[in-house]
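Of the protein chains in this complex, one is absent; all others appear in place.
Per-chain numbering from 1; labels A and B assigned in written order.
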Amino acid sequence: MVAGILIPVVSLTVTALALGGCIVLVSKKFYVYEDPLIETITKLLPNANCGACGYPGCSQFAAALVETRNPQLACPVGGEAIAESIGPILGMKLAEAQPVVCAIRCQGTTKHAKETAEYHGIMDCWAAMQAFHGTKLCAYACTGLGSCLSACNYGALRIEDGLLRIDGDRCVGCGLCIQECPVKVLEMVPRSAWRYYIACSSKDKGAATRKYCDVGCIACKRCEKDCPAEAITVTDNVAVIDQNLCVACGVCIDVCPTKSIVLIHDSTKKRISS
Amino acid sequence: MAAEPDRLIVSYAPHLRSSDSIEKVMYTVAAALLPATAASIYYFGLRALFVTIVAVLSSVLFEFLMNKIRRREHLTCFDGSAVVTGLLLALNIPASLPYGMVILGSFIAIVITKELFGGLGYNPFNPVLVGRVFLLISFPVAMTHWPAPHVVDMVTAASPLGILKTDGVAAVSNLSFWQLFFGEIAGSMGETSSLAILLGAIVLFFRGYITLTIPLAFIGTTAMFTGIFYIADPARYASPLFHLMTGGLLLGAFFMATDWVTSPMTRRGQIIFGCGCGFLTGLIRLFGGYPEGVAFSILIMNAFVPLLDRWDLLSLKSKREVA
Partner (left out) sequence: MRTFNQGGVHPPEYKLTADLAIERMPTPARLVILLSQHLGKPAKPIVGKGDKVKKGQLIGAADGFISSNIHAATSGTVHSLEERWPAPTGQYAPAIVIESDGTETWADGLNIDEEKPLELSREEKLKRISDAGIVGMGGAGFPTHVKLNPPKDKTIDTFILNGAECEPFLTPDYRLMLERPAEILKGLEIAASLFSKDTKIYIGIEENKPEAVKAMEKAAQGGPFTVVSLKTKYPQGCEKQLINTITGRTMKEGQLPFDVGALVHNVATMFALYEAVAKKRPLVERVLTLSGMEVKNRKNLIVTVGSLVKDVIEHTGGTTTEINQVIIGGPMMGKAQYTCDVPVTKTTSGILLINNTEIDSLRERPCVRCGKCISACPQGRQPWLLADLGQQRRLGDMPGCGLMDCMECGSCTYVCPARRNIVQWIKYGKAVNAARKR
């Protein structure tokens, strides 16, 4: 009876000890030194692994930061807060990424933009692009099928009335959505409290744009003429506002005949905190 | 009509589709199972009919509930797959099984084996067989006591395979070939009549919904395996013909091993799958603890399907690269 219990207990203990010894040996032999700073910094980062910094993930970014001590390396998502919390750890002042936010250069909802025909098939922008730009006549319009939605880790994107809407408060500016867009209607713009923005990217001539959409930029150049800061230029049949020159006076929004200029309010303080 | 139609639809080529849809295939399979169901009612009476109705209705109901719970936009409970599951489950159990157990079997098949894995197309194991095996392990007595054919008051008897297991070859030598062929033996509702099963299988084959690769490999391997032992010692082992005609071999080979979702997609995989099923069935029947091994062997081989498919894919790739 005692032997019946003893034999398995002893044999299992011996096996466990032997295997434990192996683990100790292996961990000693294959030990790789890693600066503990890397882990500390990784923990401070947003850890969304979005890649906006240029590195595949947050831990790689941290490793690069510790290794190179390059003050120019910055996390666009974390911005100021991250720079301030990581700087002291490394004993230096880190550059602060200029905060950006994603913006869509289109207002073509189903109400405003003319549609082509009913589209039956895969609900994906890239797939729909193969047949007459999916659902809308304008070649520069958001197709509204939402290929970009899955790219966003922060839930800042949604589709409403056949058009992509961006929640500026949730957007961290990682820029992952941009490459998912086949129409190239998304772009990153500097985050500022009040911002005037041309929400159209149609390079069609005015008459054609008017045919396709009620709210498209028809390149009438009125905003270009009236802008006191000379921040607006019309190139390729579409106006563009230079956000660095813009003084946010709002003159352009009043003169625009098609209402293709919009005012966006960003809460600049909102940040992903670690 | 004017030259310009009001409503034009942009869709992708091909604009022509074959008439085979999931619904059509599933209801054809259900129709192909009707001979076996009719045979079960003929041999086991009205109770067989009630068991079938309970199994089908509960399967459809469970699928409907899962559709609702998963908030499916389109209901899948009427596409026929639940009906086929219910029908097959009924054919896989004794006619004397209490209704509660039948419903439990449907629950295991539809909810646990199919819907929890994602619904039709995603289940790695055959729902019916999981249901059957679950019942067999949970209620071994109820699942191994079959009513004898044409007996009204549900006197239970052992199946030919059960007798073979416990009493040896001599005990089953009184069963004639025609008895086995028409199904005048004790057994699960749909497994007894080889004729009815073959009728259904012929329908499926000519509609192109099953290929003969898996059934032939399956049946052939079982026949060979049992045949070798029969030749070596006919006094101890039953003949391969006996093995083919009894138990769930034909039903399993034609209707369950050929299930699209849980069988390999290419011919080479199908041959290996069929042979594996046959070998395991023979092994379990001759040397295992259970008298019958079709359900277990198909389930075991189901687990190998992703591997077989992947192997085929890899070899296809490398062949292309070398060529």
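Here are a few things to note about the model shown:
The rule is short, and it goes like this: contacts are C-beta pairs under 8 Å (C-beta built on N, C-alpha and C of every residue); 3 or more make two chains touch, one makes a residue touch a chain.
Given the structure is predicted, the values throughout are model-derived calculations rather than measurements.
Panel shows chain A; residues 116-117, 120-122, 124, 126-127, 129-133, 139, 150, 182, 204-205, 208 of it touch the chain omitted from the view.
In the full complex, chain B touches the omitted chain through residues 1-18, 20-22, 24-25, 74, 76, 79, 118-122, 260-261, 263-266, 313, 316-317, 320, 323.
Operating definition for what follows: only the chains that are shown with their structure count from here on.
Within the complex, the chain B residues that touch chain A are 7-12. Across the complex, chain A meets chain B through its residues 116-121, 130-132.
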